[in-house]
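Of the protein chains in this complex, one is absent; all others appear in place.
Letters A and B mark the chains as written, and numbering starts fresh at 1 in each.
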Amino acid sequence: MALEAVGSALVGLVELPFRDGYVPSIVVVSLYVSLVAVSLSTLVSVPVAVTMGFLEFPGKSLVKSVINTGMGFPSVVVGLVVLFAVSNQGPLGSFELIFTREAMILSQFVLATPPITAISLAAITGVDDGVREAASALGGTRIDVALVVLKEARYGIATAILAGFGRAISEVGSVLIVGGNITSADGISKTRTLTTAIQLEARQGRYETAMILGAVLVVLVLTVNTIVVRLSDNGVTR
Amino acid sequence: MYRRVDGVSMSIQRRRFVAALGAGATVAAAGCTGDTTDGETNESGSNGDTTAQVGVAGETLTLTTTTSTYDTGLLDAIHTDFEDLYGVSVDAVAQGTGAALESARNGDADVVMVHARSLEDEFMRNGYGINRRDLMFNDFVIVGPEADPAGIEGASSATDALTTIADAQAPFVSRGDNSGTHTKELVLWEEAGTQPGGDWYQETGTGMGEALNIANQQGAYTLSDRGTFISQRAEIDLTILVQGPIEGGPEILANPYGVMAVNPGVHDNANYDLAMAYIGWITSPGAQDAIADYQMNGEQLFFPEAISEEPDFQQYVPEGWQSDSASE
Partner (left out) sequence: MLRVTDVTHAYDAEPVLTDVSLAVDPGEVLALIGPSGVGKTTLLRILGLSLEPTAGTVAFDETDVWAADTARRRALRRRTGTVFQAASLFDASVARNVEYGLRVRRPWRERIRSGIRGLVGGEDAPASVRDALDVVGLPDAASRSADSLSGGEAQRVSFARALAYDPDLLLLDEPTSDLDPRNTAVVEDAVERARARDIGVVVATHDMNQAERIADRVAVLLGDGVTEVGLTEAVFDDPRDDRTRQFIAGELVY
């Protein structure tokens, strides 16, 4: 699988005191959880941002405040809230999500949505009014105008998604609490991500190993960012 | 995901359906190979509910435990045997003593393994934990800088050593996190009759490895489990100043581990069958030997305690419990 190849390639660069397959497996879990969370969040955030960019409704400034607050919300607090929700005692207890990747996706969804929404909203409202007016005057329905604005704002929205992904993949507080940092006995990760693996090494005082894993994480984020930027540049005919 | 079908939980229906499928498949397979085994299969390592008799196969046991226990690597070393034996998988969640018990209280764990007897007793008294067994022990040691400013080296009483440190106001690092180590430390202070506090007493709220690092950097004393100290010894300049009972030191520094199943009477979703299979396995001679054989840096870390010719009733009940004392 491509993700494992990336993981193995990264590991191959450095001698790490781990069993075979350990680091690739935590890379896979990190990517899986964050990519799914960010994708779901984008599906929700962008339409919300479009709606907020076009409509006036009662309580709109309250929603804006909530979103902006959400951007700075500590990940560990989100983790506690999700823990409460998915714990056996909580409202979602019957879904048995505690200590699963799905719970981690849920908490990262909550973390990624505010930045993706807020930055997309800024990009959308930043689109020149003249463009909106032209799209409408030339016969576009509200949907047409929204689509035009979305296209005009596409780089800002891509930035928003990358910001959300960055927040998700580098957070440790929530995935540690709801995921449990679990690997199978032979070292293959179930709910352990790069960040929680770093935390594990650090709490045992193995700081150098922790730093190496940190470097792996940075390279990973850099790779994803480069791919997205490259893809969006391809859409430009300059 | 569960859906209600005619008021019956879909999960139960699905299990029966798959079991029937499995039974049918097994019978068919038996017919093909000419094997007659009463429709019972005992394939080790098989996944999926193959028959209704091997009830736990394919399931996952959630075990919560402390970070120091997990970080020794013991569990990863021995769990594979259990997994292969029953065809299950174990999710070992290293949360720290307090969180491990809390998860079990919430019904998010099936079995819990900690080393804080007073907290375990409370857990049992409140009805959350049942079928407790003594599992294994190691010990704590008091470590500090070689220079030993407070002069506690070789003390035969851990409580005296701590009092000496307090009187000298020598820097001391505490876990401060309700972990097994921290719980033991608080017991020691209480036995010593000293209230620790002041600039020299630092509560870090970190794991044991980090706490040792902090103590190392500050030339401070700290209480550590032997296992973590052994694994870090090469990288820090602290040395053992007060030994634990394994090396002849005071009994009070013993660090016994207990394992308990989560009471299905309180949480009906707890996987009680599998929890009991686990407790049965880990207190069996084979697993206890494996525990004794486990080494870190060439040293034995844990001493098995579950197998004993002499009865040990105290492991099943809160310490000091008497049959004629008031039950709640």
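Just so it is clear, a contact is a pair of C-beta atoms (placed from the backbone, for glycine too) under 8 Å apart; a residue touches a chain by one contact, two chains touch by 3 or more.
Bear in mind that the values here come from a model prediction, so they are computed numbers and not experimental data.
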Quick one: jot down which shown chains the absent chain touches. A
If the hidden chain were put back, which of A:39, A:136 or A:225 would touch it? A:136
Of A:33, A:148, A:177 or A:221, which residue touches the hidden chain? A:148
On chain A, where is the contact patch with the chain that was removed from view? 128, 130-131, 133-141, 144, 148, 151-152, 236-238
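Assume only the chains that are shown with their structure count from here on.
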Listed in rising order, chain A residues that touch chain B in their complex are 87-89, 93-96, 98-99, 180-187, 190, 200, 202-207
Within the complex, which stretch of chain B touches chain A? 1-2, 62, 67, 71, 75-77, 79-80, 83, 89-95, 103, 106-108, 206-210, 212-213, 228, 231-232, 235-236, 267, 269
